[in-house]
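Shown here: the complex without one of its protein chains, the others still in place.
For reference, chains read A and B in written order, and residue numbers begin at 1 within each chain.
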Amino acid sequence: MRGLRAIIARDVTLAFRAGGGSLPAVAFFAVITVLFALAAGPDLTLMSKIAAPIIWTGALFATQISLDQIYRADREDGSLDVIVTTSGELALTAAAKAAAHWLSTGLPLILATPVLAILLNLESEAYLPLLLSLLIGTPGLSLIGSFAAALTVALPRANLLISIIVSPLYIPILIFGAGAAAAGAAGAPQYAANLSLLGAATLFTAVIAPIASAAALRSNMD
Amino acid sequence: MDRADSTAAARLFSARFCAEGVSVSRGGARIVSNISITLEPGDVVILRGPNGSGKTTLLRAFAGLLRIDDGAIRVESAHGSSVSAPVDEPSASLIYCGPQNAAKAALTVDENLRFWAALYDAPEGALETARTAFRLEGYADRLAGALSTGLFRRLGLSRLVLARRPIWFVDEPTASLDASSSETFARYVEDHRAAGGVAVIATHDAFDIAGARKLRLAEEQAA
Partner (left out) sequence: MPSLYEFANPVLFERWARPAIPWLAGATALMIFAGLYYALFNSPADYQQGDSVRIMYVHVPAAWMALFCYSVIAISSAVGFIWKHPLADVAAKEAAPIGAGFTFLALFTGSLWGKPMWGAWWAWDARLTSVLILFFLYLGYMAIWRAFDDKARAARLAAILAIVGFVNIPIIKFSVDWWNSLHQPASVFRAGGPSIHPSMLPPLFLMAGAYMSFFGAALLQSMRNELSARRQARLERTDVKAASTLVEQ
């Protein structure tokens, strides 16, 4: 436990230091949202309709840009060796790495969401469903993403490969997440079902991804 | 740590390291083959060999970082008696210190030390000892990225003292160290040995420890 806590604390600290991944993720999120709005045109009714889907896809891309570094930075400076040899159960360590990624990118994105939602003219009753769906769904994105990072840790660059790997795996979370946000805003009866399915998808990922990440990391040691 | 202290300290460690017929491949090619060695408490090995002879591969395999094709690696407790029991979790007895320092440039010296202390589950006071041993006291709040190469290496090597593991695998420890830092490092290897520790040190330069076993990795002669 002491080791897992230290890994999370260190990764979060690094993400918020100069050169870390948190600020770029939030900035990228904001830029995507604004560009999307500019492309769609200043029609406020249209905008409020597509606000939640834009924010969901924006969050999805913004969590992707820092995936590449989850394990690669540790591998390059040798600390992955320390982490692998000292962790009792590598899958738990992988879960801690994913948790750190969520704390340093997923959570800041959620905190930035209300501001961007104002720009997109999101209706006031849509805020809570959107934030709740992001809160339940983004941990799943970090888990899947950290698995792709573990698979590609031995390659010099892998951003493109990571996006190809994660996009089909992200789909259930995107569908249930954006679905929950839309149903909640419309007061539709599928709101609760969407949220439960979203929670189930994230939990399922929380079981599979750390085990698969551990297997990938072991195969990538050299 | 006062040096006299540690020498006087009774043998802290009693682990024996055994490798039997170990072979390791990388990228489909056999790098080292049929390596057998037993290291009793207090044994220090200086490992030499030309570039590409597989020193790093062998150390990483010993430390459990590489899959081995054949053979077995064991850590046993060598506690006085002739009966030796295998240690439950070998990785808890080993530490591997590679050519990289495993330190984060964006963290301070102390933050790096505390991170390692948590991962290696170092006992109370080990951090203090490591900091003093590698003369890092004055740099506690300095970012590791701002250290000179030699100081950065000292920080990396301080893991060895911090972790308090009986078996050390060290790859090129002194490549970027000046003469006095090399000497300091050698002293700590001797202390480790006096405490009953085991160390395998791969090196290119003239680094030496009196009384160490000298081994060489060389191409296998066709029998």
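Here is the rule we use: a contact is a pair of C-beta atoms (placed from the backbone, for glycine too) under 8 Å apart; a residue touches a chain by one contact, two chains touch by 3 or more.
None of the values given here were measured: they were computed from a predicted structure.
Within the set B:Ile35, B:Ala102, B:Leu119 or B:Leu162, the residue that contacts the chain not displayed is B:Ile35. Of the candidate positions A:Gly106, A:Pro129, A:Gly145 or A:Gly179, contact with the hidden chain is made by A:Gly179. In the full complex, chain A makes contact with the omitted chain through residues 147, 151-152, 154-155, 158, 161, 164-165, 167-169, 171-172, 175-176, 179, 183, 190, 197, 201, 204, 208-209, 212, 215-216, 219-220, 222.
Taking the whole complex into account, chain B touches the unshown chain at residues 23, 26-37, 48-49, 52-54, 58, 213-220, 222.
Everything that follows uses one rule, which is that only the chains that are shown with their structure count from here on.
Chain B meets chain A in the complex at residues 26, 60, 63-67, 89, 91, 94-96, 98-107, 111, 114-116, 118-121, 156, 159. Of all residues in chain A, only 2-3, 5-7, 10, 13-14, 17-20, 76-79, 81-88, 218, 221-222 touch chain B in the complex they form.
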